[in-house]
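Reviewing the structure listed below.
Note that this complex is displayed minus one protein chain, with the remaining chains in position.
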Amino acid sequence: MKKNEHNRTIRRRSMAGEVIDRLVRNKTAMIGLLILLIVVFSCIFANVICPEGYNSNDLPHRYMSPSIKFLFGTDSFGRSMLARVLYGGRNSLLIGFLATCLAAVIGIALGAICGYFGGAADIILMRFLDVLNAIPNLLLAIVISACLGTGKLNTVLAVGISFIPGFAKQVRGPVISLMGSDYIEAARSIDATNTRIIVRHVLPNVLSPLIVQFTLTIALSILCVSSLSFLGLGIQPPEPEWGALLSAGREYLTHYPYLCTFPGLGIALTVFSVNLFGDGLRDAIDPKLKN
Amino acid sequence: MENNTILSIRDLTVHYITREMGTCRAVNDFSLDIFRGETVGLVGETGAGKTTVALSIMRLLQTPPAKIVSGSIEYNGEDLLRKPVKQMRSIRGQEISMIFQDPMTALNPIDTVGKQIAEVIRLHQSVSDAEAAVKAGDMMELIGIPRDRYNEYPHQFSGGMKQRIVIAMALACSPQLLLADEPTTALDVTIQAQVLDKIDELKKMLNTSVLLITHDLGVVAGMCDRVVVMYAGEIVEYGTTREIFKHALHPYTKGLFNSLPSQDTERLKPIPGLMPDPSNLPERCKFEPRCEHCGEKCSACTPQLTEIRENHWVRCHYAQEG
Partner (left out) sequence: MEKSDNILEVKDLQKYFDVASGELHAVDHLTFSIRRGETLGVVGESGCGKSTLGRVLLHLVEPTGGEMRYNGEDITKVSRKRLSELRRQMQMIFQDPYSSLNPRFTVFQTIAEPMEIAGGFTKRQIEEKVYAMMDTVGLDRRLVNSYPHELDGGRRQRIGIGRALILEPEFIVCDEPVSALDVSIQAQIINLLLDIQEQRKLTYVFITHDMMVVKYISDRILVMYMGEVAELAESKKLFEKPLHPYTKALLSAVPVPDVDNRQQRIILKGEVTSPINPKPGCRFAARCRYATEICTCESPQPAEYEPGHLVSCHHAQEINKNI
């Protein structure tokens, strides 16, 4: 009698491997990723591409249209718009990213605690978060920003806090439905503490949709940072930032449109590519395709 | 085809083709005749292909990823597999009905039960709404639910009652053939008894044939005239219920009986190993890797279904020797 024990043991790659495989095959997602990487790396290497910095005045060359020498033109102080946009990109991207991280860490923790423990804590916290959620993101960010003032840290806080309810609610739902799973009960039966259960059993199993949420929130938060700066909060001159640059160039839109075009393009390309990639990521992780 | 045959399946082969798993040969050269008024039990474990066969008859397979590679299913002289979709719709529910395992999800939660039964009647018979409602009420009485519960919603009924409502819907138009896919697996034993009795009663009254898909040999013993045992997409044994239960010949069938804790045996004798991966089936006899009695012939050539005893067919080279 032959033993053929492996018949049902389908040796697949790990789940992450499958996800990456599906992702890589998605052309639009890869295009999005490519554009994003181009934008990000250009900003990271701003000091290589524009060694003169973002604040080097060159008054004789004010308001010059894009040319070979000044790829994106110059602004009212003769500063290279290319430099302004690239250094500005650093701020926009970094602050957007950090704000999202802040929102994710706090939001996930809150959502997990609410979902896991339930009861009074859940009710109170969720009502509070509901109130926050009812206020449009930008408005909330404006209010917090107005209280805290301008500057990088304050902007990170303002934008970050405004996205916390979104993450909390995204986590809470899946956590609650996970609580019905037997393996949570099994973990209790082997004497796991609540912390251990949340960290090792609950969170890893709700993180998949959060990855997508995270990606898409980055796009929104970059937009939010730019909007704040556009409105006079957030990051202000001489620090460059895409939204601030838009605001500065607004008056001259008819005469020198390039002052707005390139910062605007920066925002648009980033948000667009992040969304493309995020959508692809969501499709790749989609549980319907698993088993 | 004799006048007595309702459905004639010939050499049905169905594959599931996915990127992750390759080609899963779910059903291989499956042939079966179902006669008028009989109950045929289709027995096998998970992955044997039983549900795929039923869905193929109803043309409810998702194609892709499923693909009906070859074969024919003749009903009333016409091949169902080659019928246009529109004609299949008129057959489903009226001529051939199906009930599924989980009664909780088979009913629409936002419609009253009476309305759902009446809808089936209206779809297939040209009667007025009022007449359909009356007939639906009749069906309800038939399955043991008072007619005055016509306007209640599914959530107001228990699992067993919901399944009976599903049966009422399936039999409302007196179909020739009822496909029942594990209709009582999700129900308690005492409720299962009620539901199975009902199916039996109605079947006799309407002279409906039933293809009962189940893994429970106890249910088969009580309900079925003939039994078909499936393994890895093929029929390995079939015959009258008495023949199969008294004189099981295929090693798999015998293994199934030995796995049952109903005998007063010292120790259960389970079949070692697992059903083969349908995307990687053994070449000749599909059961060979798990078989205790295999010999040279088994890996050399594929066994065919042969009539070993009267009305008893087995797919095994060594069946005669037991």
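Letters A and B mark the chains in the order given here, with residues in each chain numbered from 1 onward.
To be clear about the criterion, a contact is a pair of C-beta atoms (placed from the backbone, for glycine too) under 8 Å apart; a residue touches a chain by one contact, two chains touch by 3 or more.
Predicted model only: the values in this text are computed from it and were never measured.
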Query raised in the report: Of the residues listed, B:K67, B:H215, B:R284 or B:R309, which one is in contact with the missing chain?
Result: B:H215
Report summary line: Of the candidates B:D111, B:D188, B:E283 or B:E307, the residue in contact with the absent chain is B:D188
Query raised in the report: What residues on chain B make contact with the chain left out of this view?
Result: 45-46, 158-161, 188-194, 196-197, 215-222, 241-242, 245-246, 255-262, 267-272, 274
Requested in this report: In the full complex, which bits of chain A touch the chain not displayed? Write them out.
Outcome: 5, 8-12, 14-15, 181-183, 185-192, 196, 200-201, 204-205, 290-291
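What we mean here is this: only the chains that are shown with their structure count from here on.
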Requested in this report: Could you tell me the distance, in whole angstrom, between the mean C-alpha positions of chain A and chain B?
Outcome: 52
